[in-house]
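Can you read through this structure? Questions will come right after.
Complex shown without one protein chain; remaining protein chains in place.
Take a look at chain A:
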């Protein structure tokens, strides 16, 4: 596979793993290693007296780059402050911008997301924008200066796969920044499909961290992303209505 380059940061893996939902740090470590990921998300929360949860030390020890998110933010102002705090705490200008409209769907709020993106880009951030599978909004986020657009396949944590593959293809067809399929992945075939549709990478958490065997699923996702990437590059055969013999006629 060619390297994935986002905002000048280079990754040989096209699978981005979120750390949310892992039962414990030992399972998370084995899953991260099996996935081969070089970029992983963390959230920012109030520190207790003992300090962090240990996830920061783990990710740094594994030499994986951090992608802090703004999960839990409802407004552009909250997301901008959270990103600034993440930059200060973690010494990175990368941010996964997510502004959720409500707790039940966790769908991105398009207006707040776009406003936050404009402000974060102006403040020097490398913005990975979590967005609806809306080809118009994806372009607007790109024009705002986002380094990557990350359309959802389905709502966060649902494992429903890619509900509107054609929209993902439309986003890919017009994007000139990397497209990362984010959210909704349930199993390996979903990740492979994302890559076959032309996405540059896949971001997932729940599908691995809440699988019965997270380490094994991480390995499956790694293979799926590689397989989908190769298939996209190889160029699939056209779909046909009638059979076409693959053996010579008598």
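FYI, a residue touches a chain if its C-beta (ideal position, glycine included) is under 8 Å from a C-beta of that chain, and two chains touch if they have at least 3 such contacts; residues count from 1.
Everything that follows uses one rule, which is that contacts and distances are computed from a predicted model.
The unshown chain of the complex is recorded in UniProt as "Sulfur carrier protein ThiS", chosen from "Cell division ATP-binding protein FtsE", "MaoC family dehydratase N-terminal domain-containing protein", "Aspartate carbamoyltransferase" or "Sulfur carrier protein ThiS". The chain that is not drawn here is touched, among residues A:34, A:64 or A:86, by A:86.
The chain omitted from view is touched by exactly one of A:33, A:56, A:101 or A:160, namely A:56.
Across A:6, A:28, A:79 or A:208, the single residue that touches the chain missing here is A:28. In the complete complex, the hidden chain is touched by one of A:9, A:96, A:140 or A:222, namely A:96.
In the full complex, the hidden chain is touched by chain A at residues 18-22, 28, 41-47, 49-53, 55-56, 66, 68-69, 71, 81, 84-90, 96, 98, 156, 205.
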